[in-house]
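Got a structure here, written out as structure tokens. Questions coming.
A single protein chain has been omitted; all remaining protein chains appear in their positions.
Right after this comes chain A.
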Amino acid sequence: MAAAAPAPVAGHAHAVLRGRLCDPAFVHSCLRSSPDTNYSKLKYLVASSVSEACNNSVLLLGPRGCGKGAVLDMVLEDLRKEHPDAISVIRLNGMLHSDDNCATKEIARQLCLEHQLSFSKMASSDDNTEFMIDMLRECGLAHKTVIFVLEEFDLFAQGKQRLLYSLLDAMQSLTSQAVVIGMSCRLDADQLLEKRVRSRFSHRKLLFVPSSLDDIQRLMEHLLMLEKDSSLPTNYVTEYNSRLTSIFSNKKFKGVLDSLTDTDATTSNILRFLFRVVSYMDMESGLLSMECFTDALSSMQRQPKMDSLQDLSILELYILVCMNRLEDKEQKSYNFNTIIKEYKSIQDAYKTSDKYATTVCFRAFEHLLDRELITFADTKGRNVALEYRPVKLLISSRELAQSLNLNTTCPAVLQKLLDRERYM
């Protein structure tokens, strides 16, 4: 019986599931079995250039979070097992090594590390480049493949592309034996290359796309189903799995899945969702329920702007409404002083109890700036006093109207002010 399952079992299952979700190798391991995936294509490509001792280059393209890096890691791991001494991997990241000198230095450092050589920090960039070319030749002679992994490939294509050129140029010689694998979330990454680089690049591209709904369901099962032969008690596993199967076949679950994938169907988004689901697990019984899924979905679909609009005090709302009125009057720019003028005129017209001094309004104005619901319209002019700098709204009037409707404490005058000017 589920309720009788002691808490340690739940804790253990919880830890297992979290460990799975945080381990990219496990997440993508189901690709290994199926043919005709990017995994098998990439593996074939790299494995053939290792075994046939030739040079190659390939680009992995696709939006972030589709598993480019994870697939590559799996391929490299497999190759390391199959050819234990025949490959060495050099990893560079465009965010860190887009500077040419820095990149050559890093290559030299990793090459030294791989081949148990001592690395000199003082070596110049030319020395490092020369060293790299020598090493490529040596490795080629020893039938060892050097695999260069360039993450954020598009960032290497900024500037003079000296690194890419020297890498790809070194691969033109017969002696060398290297594979360059670029990864980028820019689908036009190969168009960024200069002519001299592009001509040396083999135009192999693998496209990664967000998975289909069926794949996602399979992925979820793969991630959440517990195995029978694990260290967990068998009756707990059966109970857990049958619960999960019934959830998966539930119609409501299909709705949750649809609304999740409508916004973002990448694997990373699914992982984040499942992570939340697992964190909502009932720690008494160690079972997942439909509520876990719906709660996780609602917490992922928050609208931050609407949330912070709900957090405003009445005075802050008044200022927003004033700004909205000014924008509707097509005043091309306005600042705190004009807002206050508008505010005062409203207060004079309606005689509300919310008439406050300018200093108080200014503090509310600053709160709004802090919350980033409004911002300065210009970037320069830092030396002008705040009340004279032109500002603009960062929310639409629809959002404002919606939040006023939701706000129970909002005075009726405010809604009237907002509504009226819309029909005028």
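Note that a contact is a pair of C-beta atoms (placed from the backbone, for glycine too) under 8 Å apart; a residue touches a chain by one contact, two chains touch by 3 or more; residues count from 1.
In this text, contacts and distances are computed from a predicted model.
Colleague: Have a look at "Orc1-like AAA ATPase domain-containing protein", "RBR-type E3 ubiquitin transferase", "Complex I intermediate-associated protein 30, mitochondrial" or "Calcium and integrin-binding protein 1" and point out the UniProt protein name belonging to the hidden chain.
Modeller: Its record in UniProt gives the absent chain the protein name "Orc1-like AAA ATPase domain-containing protein".
Colleague: So one chain is hidden, and I want to know which residue out of A:Cys322, A:Ala364 or A:Leu418 touches that hidden chain in the complete assembly.
Modeller: Selected residue, touching the omitted chain: A:Ala364.
Colleague: If I consider the whole complex, including the chain that's not displayed, which of A:Glu227, A:Glu291, A:Glu372 or A:Asp419 touches that chain?
Modeller: Checking the options A:Glu227, A:Glu291, A:Glu372 or A:Asp419, the one contacting the hidden chain is A:Glu372.
Colleague: Of A:Leu96, A:Ala349 or A:Leu406, which one is in contact with the hidden chain?
Modeller: From the options A:Leu96, A:Ala349 or A:Leu406, the contact with the absent chain belongs to A:Leu96.
Colleague: For the full complex, which residue in A:Arg137, A:Arg243 or A:Arg272 touches the chain that was left out?
Modeller: Selected residue, touching the omitted chain: A:Arg272.
Colleague: List every residue of chain A that touches the chain not included in the displayed model.
Modeller: 11, 14-15, 18-19, 21-23, 64-65, 69, 93, 95-97, 99, 102, 106, 266, 268-269, 271-272, 275-276, 279-280, 299-300, 302, 304-305, 307-308, 310-315, 333-335, 337-338, 341, 354, 356-360, 363-364, 367, 370-372, 383-385, 387-388, 390
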